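One chain of protein is taken out of this complex; the other chains stay put.
Labels run A and B following the written order; every chain starts at residue 1.
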């Protein structure tokens, strides 16, 4: 009875883990298939699909767009979000809970609602079909991730360090640069990686704000998946997964850098 | 103004602090300004568009037209089922993470985070491949002899739910894990030495203590599920449309911005209500166990 329960439990947990991993695991092998349809297990081995993707002009321009937008949005979100997180961490003020709610609410607002709202507003401001428009929109989505990440690492810092530094005669700016910032740096950097990936993977808002010139990689994938499913999509997916993995490794490196 | 002495013993004036703007303001002002402009304003704009000249005609249209009501109902139904399934699957998984030891925790965390880091679009794409007629799932079912010819899985509500559960699972596991990690397993030992079977102890001790986690995880899953767009668009059929797709349709195809905006506002309100309602339940549960007799 006891044993049966245990076996059943681990079986369920194992199957859940498999369920979680399966979709990710099958993508990469499928990109090597020699067939023109997506097959799993793949048939033969070829790198043609990668060549086809890397050689195509529209994929190249999408890649450039994606990178530019993601880097800009990550930078902007990291600066704005880190400042806000520091204020929330170190100070008490009226309406703090409200501000916190505002900063985090892009996380739970349905993206489709944001997308159509931004579309209506940005079209009036001439921001539709521009990279700037995408950057601003993705920054909104990314700010909560930075705030959460920085707050988490600021929470682990000894709260008496900054006052100690001030007490020793250091200026506020000096204290921030030499004491606070180095201590929260792991949180800032992993927040930046989160922000980058948020933008890098975003498709719904991009569908509304981008045109043929400014479209990003996720839009290309969306169009592919909706029209013809071929192994080239799997090749793109494999490249994106590789980049995400790199990002994750980086963010963990940052976290390990300082305890 | 206060007066103190410097190191040469001379009196010096210290600047009064009362008129300084608190530093928190300058740190937080950019974030508030940015979100006000690019987040709050677009949402308010939608509200304005949905109420042309103060008229509520679009809302009347939504709540009197069967098509819209059916889509809203369908969104609720799918979100509810998906939430229940997700939390049920997440529960044992989170339990294993919380109490299975370091090695298990590491393996399960990796299994959880890998899909978390792979975009939702790619995962939906992957499910299309897995669920299609010549896909791995059908191949497997045929090989085991459970079915004879491929079953249609893609473009069905079932396909949508599989994809949604997969995407929501990490969100559901993490709050559960956070709560379960804090539950002392010795309480279950105490329960068993008190004479309770495992099931009795689970029902009376462990499950009630994990309830805040269940609630938090359900809130998150349900709230996110209501707004799903990509997964139903790729894995579902137009007949099983969810509200997000309908909103997109009003903007992309019907070009009826007023109605689309009204639908978006409805989704926004539903999400806020769901979040608020579950939040209230969670607060109530957390309050339980604290002082009741006014100590």
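Here, a contact is a pair of C-beta atoms (placed from the backbone, for glycine too) under 8 Å apart; a residue touches a chain by one contact, two chains touch by 3 or more.
Just so it is clear, contacts and distances are computed from a predicted model.
Student: Among "Gluconate 2-dehydrogenase subunit 3 family protein", "Thiolase family protein", "Spermidine/putrescine import ATP-binding protein PotA" or "HDOD domain-containing protein", find the name that the UniProt record gives to the complex chain excluded from display.
Tutor: Matching the unshown chain against "Gluconate 2-dehydrogenase subunit 3 family protein", "Thiolase family protein", "Spermidine/putrescine import ATP-binding protein PotA" or "HDOD domain-containing protein" yields "Spermidine/putrescine import ATP-binding protein PotA".
Student: Of the chains you can see, which ones touch the chain that is left out?
Tutor: B
Student: Among B:61, B:156 or B:192, which one is in touch with the chain left out?
Tutor: Result: among the candidates, B:192 touches the missing chain.
Student: Which of these touches the unseen chain: B:40, B:141 or B:209?
Tutor: Considering all chains, including the one not shown, the answer is B:209.
Student: Pick out the residues on chain B that sit against the missing chain.
Tutor: Touching the missing chain: residues 184, 186-187, 189-197, 200, 204-205, 208-209, 288-293, 295.
One rule holds in what follows: only the chains that are shown with their structure count from here on.
Student: Starting from the mean Cα coordinates of chain A and chain B, work out the distance between those two points in Å.
Tutor: Taking the mean C-alpha position of each chain, the two centres sit 17 Å apart.
Student: Quick one: in the complex, what on chain A touches chain B?
Tutor: Checking each residue of chain A against chain B gives 2, 5, 9-10, 12-13, 16-17, 19-24, 26-27, 30, 37-40, 79-81, 83-84, 86-88, 90-91, 93, 99, 102-103, 105-106, 108-122, 136-137, 139-140, 143, 147, 172, 197, 200-201, 203-204, 207-208, 218, 221-222, 225-226, 229, 233-234, 237, 240-241, 244-245, 247-248.
Student: Would you tell me which residues of chain B are touching chain A in their complex?
Tutor: 22-25, 27-28, 30-32, 34-35, 38-43, 45-46, 49, 89, 92-93, 95-96, 107-108, 111-115, 117-130, 134-136, 166, 169-170, 198, 223-224, 226-227, 229-230, 234, 244, 247-248, 251, 257, 260-261, 264, 267-268, 271, 275
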